[in-house]
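I have a structure I would like to understand better, so I am pasting it below and will then ask my questions one at a time.
The complex is shown incomplete by one protein chain, all other protein chains being positioned as in the whole.
On to subunit A.
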Amino acid sequence: MNDEKKHTLSDEDIVSGIFQGETDALEKLYKEHFPMVTRLILNNGGDIDDAKDIFQEAVIILYDKISCGQFVLNSKLKTYIYSVSRNIWLKKLAKRGVYSNVDDYEEKLQVEDDIEIQRERDHQFIMMEHALEKLGEPCHTIIKDFYIHNLSMQEICEKFGYTNTDNAKTQKYKCLQRLKKLFFG
């Protein structure tokens, strides 16, 4: 906690804002640091779409880390974003078979672990996405409405025109079982 006090209030505000799910904080983070990442990518063999992808990936990593309460602000947010972006971009360039030495004009942090964790999350995300795609309707919508959009069974019942909530519940149960099967299978 002592560490955090050393840093500028605005960075702390952003972190606590994101932790509380405030869109304003996210927006501020985005607007403040996107130009820096754009500069990094454009000057090192990428285009504006690369810049967007890389920056958003970095923001998601930061966001997830903050949301888990694992993020400790012991450097500037800018440095963190820069380090993550630079790291991801180098990996992407290597994957494209381009040898490049990205010019450094910011200090860097060791962010390998964070990126590794994120890769695992990405993997889960993609698996879930595929499972949900294969699930088909109406299961897809029912599952999403109940578990993601937090609709009540009553609302789902009305939305899909089930005669009683028990039917809806049974349907939801079957859908969930199928999804689990698709996901793990």
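Observations
Going forward, contacts are C-beta pairs under 8 Å (C-beta built on N, C-alpha and C of every residue); 3 or more make two chains touch, one makes a residue touch a chain; residues count from 1.
Heads up, the rule we're going with is that contacts and distances are computed from a predicted model.
Per its UniProt record, the hidden chain corresponds to "Trypsin-like peptidase domain-containing protein" from the list "Protein N-acetyltransferase, RimJ/RimL family", "Phosphoribosylformylglycinamidine synthase subunit PurL", "Trypsin-like peptidase domain-containing protein" or "Zinc ABC transporter ATP-binding protein". For the chain left out of this panel, the touching residue among A:77, A:93, A:111 or A:143 is A:143. Set against the missing chain, the residues A:20, A:124 or A:167 yield one that touches it, A:124.
For subunit A, the list of residues touching the undisplayed chain reads 23, 26-27, 30-31, 34-35, 38-39, 42-43, 48, 51-52, 56, 59-60, 63, 67, 121, 124-125, 128-129, 132, 143-144, 146-150, 169-170, 173, 176, 179-180, 183.
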